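A single protein chain has been omitted from the complex, and every remaining protein chain is retained in its original position.
Read from first to last, the chains carry the letters A, B and C; within each, the first residue is number 1.
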Amino acid sequence: MAKTNGRVRVGIINVTGYAGSELARLLHFHPEVQVTSVTGRSAAGKKLSDVFPHLWQQDLPVEAELGDVDFAFSALPHAASAEAIAPLIEAGLPVVDISADFRIHDLAEYEAWYNVKHPAPDLLEESPYGLTELNREAVREARLVANPGCYPTGALLALAPAVKAGIVGADIIVDAKSGVSGAGRSVGLAYHYAEANESVGAYGLDGHRHLPEITQELAAMWGGPQPRVTFIPHLIPMTRGILATCYADILTDRLPLNDNAKAEVMRLYEDFYCNEPFVRIAAEPPQTKYTWGNNLCLIYPTIDMRTGRFVVVSAIDNLVKGAAGQAIQNMNLMLGMPETMGLDQPAVYP
Amino acid sequence: MAKTNGRVRVGIINVTGYAGSELARLLHFHPEVQVTSVTGRSAAGKKLSDVFPHLWQQDLPVEAELGDVDFAFSALPHAASAEAIAPLIEAGLPVVDISADFRIHDLAEYEAWYNVKHPAPDLLEESPYGLTELNREAVREARLVANPGCYPTGALLALAPAVKAGIVGADIIVDAKSGVSGAGRSVGLAYHYAEANESVGAYGLDGHRHLPEITQELAAMWGGPQPRVTFIPHLIPMTRGILATCYADILTDRLPLNDNAKAEVMRLYEDFYCNEPFVRIAAEPPQTKYTWGNNLCLIYPTIDMRTGRFVVVSAIDNLVKGAAGQAIQNMNLMLGMPETMGLDQPAVYP
Amino acid sequence: MAKTNGRVRVGIINVTGYAGSELARLLHFHPEVQVTSVTGRSAAGKKLSDVFPHLWQQDLPVEAELGDVDFAFSALPHAASAEAIAPLIEAGLPVVDISADFRIHDLAEYEAWYNVKHPAPDLLEESPYGLTELNREAVREARLVANPGCYPTGALLALAPAVKAGIVGADIIVDAKSGVSGAGRSVGLAYHYAEANESVGAYGLDGHRHLPEITQELAAMWGGPQPRVTFIPHLIPMTRGILATCYADILTDRLPLNDNAKAEVMRLYEDFYCNEPFVRIAAEPPQTKYTWGNNLCLIYPTIDMRTGRFVVVSAIDNLVKGAAGQAIQNMNLMLGMPETMGLDQPAVYP
Partner (left out) sequence: MAKTNGRVRVGIINVTGYAGSELARLLHFHPEVQVTSVTGRSAAGKKLSDVFPHLWQQDLPVEAELGDVDFAFSALPHAASAEAIAPLIEAGLPVVDISADFRIHDLAEYEAWYNVKHPAPDLLEESPYGLTELNREAVREARLVANPGCYPTGALLALAPAVKAGIVGADIIVDAKSGVSGAGRSVGLAYHYAEANESVGAYGLDGHRHLPEITQELAAMWGGPQPRVTFIPHLIPMTRGILATCYADILTDRLPLNDNAKAEVMRLYEDFYCNEPFVRIAAEPPQTKYTWGNNLCLIYPTIDMRTGRFVVVSAIDNLVKGAAGQAIQNMNLMLGMPETMGLDQPAVYP
């Protein structure tokens, strides 16, 4: 693989959104890769540090077209992303796609939810769903990885141990709370400070596009019937962070509701993630603040003993573990580098 | 009833917390009552407008003891409230208690959840649970009303029509999101701006004190078995507002899941609350912002048709419909005044 | 004057911005007028309560054109406002204009700052600058009042007593801090929640359009030379509120810097505003929060005794005293009603 100063040359397609600029921020910490080309139609011709003053070290020009690189991230919107990626894959470039284009394996379902014809359906089969902790081996082998949505990342990491262990039923509720950056950098009245601040509301009650991802991956964990998932996202007056509060019934034949039940669930989770560098089972219900800016997922599983209901709460930074951080984690695997390389930051608190 | 300038003389016990000061703010709009005595140990001797500059018109002194009034609100903490109220009731003064002391009819359950001996158990029997829309007649006759908790107000108003119509099962989840003022005016690290801002977290996972209120009142709506309620509150970085997102299964023998189901639920709710001045069925999922500072409860009921799950979202201002506003609504009934008197404010937006 | 239900019929032109909707909110409290016509191109045909759920009592339709009213407020942008107002004045309708069109008496200066040809220069002469406390008599006689800008309202009320008493020099600095609603309801990247939150910055350093208002009115207070005003506004991550911190040199021949100087300044301010219902001299530096939603201006004057510099801080709600509230205060005068009518609200706190 060609290298610059001994580093892998990495490109970011559409650096001008929040996922793209977060990739540039995080890759600054990576010792083995170097961002050498960034694209973004609206800012083409400017220096990256002029578009994003927080990237003060980064004097790279924003270009209209991707330059010669060894690895690419696409942070384009759906459909545009698949269209841009297809020729790169053809040309042998490994890619992590942050858009939704390759997440949903069922073409018809993708086209129904996104209301668009898929520009590169042939690549669907070979692109693993890049929730790293659950699909590590497939990611390692892939040349194209579909980086998960932010909500599914939080929900699936929270639910996987219980679902895989078979201790919960298929009736699942995910009540998720997201900061406003999850809506992207495009303007809109709902994201105007004076509208979004000091308010909370649910949205997507008729079906949010992250639901089919959640359902697809939960179904893959089960031997049994399709899970019955209700997913309700909420917009929270904060910039970053997703808290996913998930509910399911304990199957009492698999986990008797005795005095040890809560401790057993806790142990089950600790065991499941004991070797995971970016997942921590928390002793207390987590605050999203504790993941501000880093790649961690904090999980707190418990049982509401009065009702025998399983409750698990996860916290991530939607732009890091929910987007750019996990994309880098996947890149590391695809390039044969240590999975944690460049992702070792503490969160920023307070 | 003795009057000052033709107005009923009203007292506020412990005006120095958020519920107490909100009572003073809202009562300013009331044409038939006048706040003539306010107490508050920490501020005794000062003028109310000096303690709370937003109450600029109110030069009343804060006193150590309640003066001669015709009606009293207690905004004391639990236990202290019952202790202060008992002699007032004895003396024939009608009272709305904003604390939790008279909300839970079962003495043992109260004492278990609040870990205190009840100072006035004899009054429990006669004090209706003052969720006005559901207990209007009892409130009208009472001399002591137990004003509901903020979370139960949002949750119960959201669930009542579906529960009373028998269209949902007894498995109920209430995922509630509250602004920080719900924690009161006492300081604490969790409410420090730098800690609470830009963060969201769940709390009370082992059982929040508002749960027994919710369960008690839902049980009273049912003929059948005790409902199985999981209630998880979340702290949101905003000052005011509660959003309650509630989940239950549709009983399909009572409400077939056909193309009309969502419209039928909507109609059921509109009918149930059609004469209620402070409850509005919203055409879109509500924002808490739309109730900022006023006594409204906005409710949006729907069905997740993929799973047959009932979802209902309610929005209130925790300090108004969730505390001081509802208390005044109850006072109006107790005094034989129009229920809406003094409570007709638009919300403050943006 | 024709009346509906005995009330003066009032129209709001362009109700769909923040100043327009705030007029609708505040006029709800007014016992002698009734909003009977509201216009707004983007929302024409909808009910006001559907466009703005916080105005739940208001089922008036939004219209394309103003109906038959006795009094009108224009909340249109500059230039469009003058164009819409001219025929109304012609037709004998009294108007308060919330735009900048009639604030600057010097036509050339208006056209230079606003980069537009004035659509109705003939009306400039007769339209007083409606800073009510300072121009009460002119407002009372006017058929067209130019409602002041939000920043000038805070700055001028803060500075007027010192300037009129001649105790400060002509070198004046106004460092002002405004909430985001001051930028209006139009979307823009700078007002995106994720951009505006957790940040503060100065803007308008090459000259903000509110500067000529401040300079014009300060000059009018002086006999002497043109004051030398530097005005730097800042955007603050909050929804409402303006804090203006103003600096000037004490003229020590007019106010010797002895031990009594601070008390004398305080007394000067208290005397100046002693009969003003909406201006309060605060004992402590004010928080904007204490004016949230109401028409008050809180002022704290002091002297930095180490340097002999006069410092005065004022707090207002930019949408109330800085826009809609003051407009109603002016309307009251123009209609011969008590100046405070409908404006007696406490602030909403916390």
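Here, a contact is a pair of C-beta atoms (placed from the backbone, for glycine too) under 8 Å apart; a residue touches a chain by one contact, two chains touch by 3 or more.
This is a predicted model, so every value here is computed, not measured.
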Full-complex contact with the absent chain, from C:41, C:117 or C:228: C:228
Residue of C:53, C:182 or C:241 in touch with the missing chain, whole complex considered: C:241
Residue touching the undisplayed chain, where the options are B:198, B:304 or B:339: B:198
Touching residues on subunit C - with respect to the absent chain: 171, 173, 175, 177, 179, 194-195, 197-203, 205-207, 211, 228-230, 232, 234, 236-241, 243, 245, 247, 285-289, 292, 300, 302, 304, 306-309, 311, 313, 315, 350
Hidden partner interface residues of subunit A, rising order: 18, 21, 24-25, 28-29, 50, 52-58, 181, 185, 197-198, 239-240, 280, 282-283, 286-287, 289-294, 296, 298, 344-350
Those residues of subunit B which, in the complete complex, touch the missing chain: 18, 179-181, 185, 187-189, 191-194, 196-198, 237-239
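Keep in mind that, in the parts below, only the chains that are shown with their structure count from here on.
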Distance-to-centre winner among chains (Cα means, whole assembly as reference): B
Label of the chain whose CA centroid is most distant from the centroid of subunit A: C
Averaged-CA centre spacing for the pair subunit C and subunit B, given as whole angstrom: 36
Subunit A-subunit C separation of Cα centroids, rounded to whole Å: 46
Per-residue overlap in subunit A, given as positions that touch at least 2 other chains: 179, 194, 197-198, 237-239
